[in-house]
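Moving on, here comes subunit A:
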Amino acid sequence: MSLLQSLKARDRVFDFMAPTASPVDVRHGPILYMEDVTVSFDGFKAINNLNLTIDDGELRCIIGPNGAGKTTMMDIITGKTRPTEGSVWFGSRHNLLQMNEPEIASLGVGRKFQKPTVFEALSVFDNLELAMAANKGIFPTLTARMTGEIQDRIDEVLSIIGLTALRFQPAGILSHGQKQWLEIGMLLMQRPRLLLVDEPVAGMTEQEMERTAELLVSLAGKQSVVVVEHDMGFVRSIARKVTVLHQGSVLAEGSMDQVSSDPKVVEVYLGADEEAA
Partner candidate 1 sequence: MTTIDLTAKPRARRFATTLLASALAAASLHAVAQENDPIKVGILHSLSGTMAISESTLKDTVEMLIAQQNEAGGLLGRQLEAVVVDPASNWPLFAERARELLAQEEVDVVFGNWTSVSRKAVLPVFEELNGLLFYPVQYEGEESSENVFYTGAAPNQQAIPAVDYLINEVGIERFALIGTDYVYPRTTNRILEAYLQDEYGVAEEDIMVNYTPFGHSDWQNIVSEIRRFGEEGKPTAVVSTINGDANVPFYRELANQGIDAADIPVIAFSVGEQELSGIDTGPLVGHLAAWNYFMSVDTDANYDFIDAWIEHTGDEEAVTNDPMEAHYIGFNMWAEAVRKAGTTDVDAVKDAIIGVTVPNLSGGYAAMMPNHHITKPVLIGEVQDNGQFDIVWQTPSTVAGDAWSDFLPGSRDLIADWRAPMRCGNFNVANGSCGGSTAAEEAEAALAE
Partner candidate 2 sequence: MPNANSASRFWLTRPFGERATQIFLGVLLAALIIVTVLHVAVPRGHALHVNAYTVNLFGKYLSYALLAVAVDLVWGYLGILSLGHGAFFAIGGYAMGMYLMRQIGDRGTYGHPVLPDFMVFLNWESLPWYWHGFDMAWFAFAMVLLAPGLLALVFGFLAFRSRVTGVYLSIITQALTFALMLAFFRNEMGFGGNNGLTDFREILGFNLRSSDTRLGLFLASGVALALGYILCRAIVTSKLGRVCVATRDAEARTRFIGYRVERFQLFVFVVSAMLAGVAGALYVPQVGIINPSEFSPLFSIEIVLWVALGGRATLYGAVIGAILVNYAKTVFTGVMPDAWLFALGALFVLVTVFLPKGVAGLLRHLRRRSSSTSPGEATA
């Protein structure tokens, strides 16, 4: 059916025989390289030759004042925005700048939005099923069946995010926090190599936050996790390595203590924010 399109798409054949993304090459350690990346929206540079490397299995926190370019950075990694200059590599084999969102996603990059977006018309269960790593071509999807192992996988994640009870409820009725969780759960279903988590605890209660913290920490090691967060307390509670973005480029990098003691950082950011937190 989509023959015409498949032909148009540069590097693939029919969906239903498309190879699942070739393994990510992380022999050299890092899973994500961003080199001299610059994005300018008619003149204004949202990202200004940013250099960033994330190691495989690392948990990285990224902080920075509004307009520092945190979200734009995520857009670039996930293929939503194309940088004006620079290169972005996933492992040492995949050039992300040549792929579109779905391709990048199926390569193993999961993203959680700032504002939780789940499929409100679908049940929690369906949400997870759709997110699950699988061949996401048309015919496989059309003929997909529910197998025991998928059930188990979903149940497992359900218990992780604690929505087992609500599995058959439409996601629309979940609370804000629960939506956040569901979205994280969807990330887990994707079995991503790299998770990009944008403000995961916004609108969560204290204990929800703690559980989120635990979850993210537990993920690290198996997957690489990049957390963008405003809440300094939360960051402090999970952070091993912190990157401070400012005006679209890295201002400082290191452990929370190093960073927070860095005068530049204090000047532009922390000082102000500490009081807030």
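Here is the rule we use: a contact is a pair of C-beta atoms (placed from the backbone, for glycine too) under 8 Å apart; a residue touches a chain by one contact, two chains touch by 3 or more; residues count from 1.
The candidates were selected such that all candidates are chains of the complex that A comes from, given by their letters.
Just so you know, these numbers come straight off a predicted model, no measurement behind them.
Among the candidates 1 or 2, the one in contact with subunit A in this complex is 2. Within the complex, the subunit A residues that touch candidate 2 are 1-2, 4-5, 8, 15, 78, 80, 100-102, 105-106, 110-111, 113, 117-123, 125-126, 129-131, 133, 136-138, 141-146, 168-170, 172, 186, 190.
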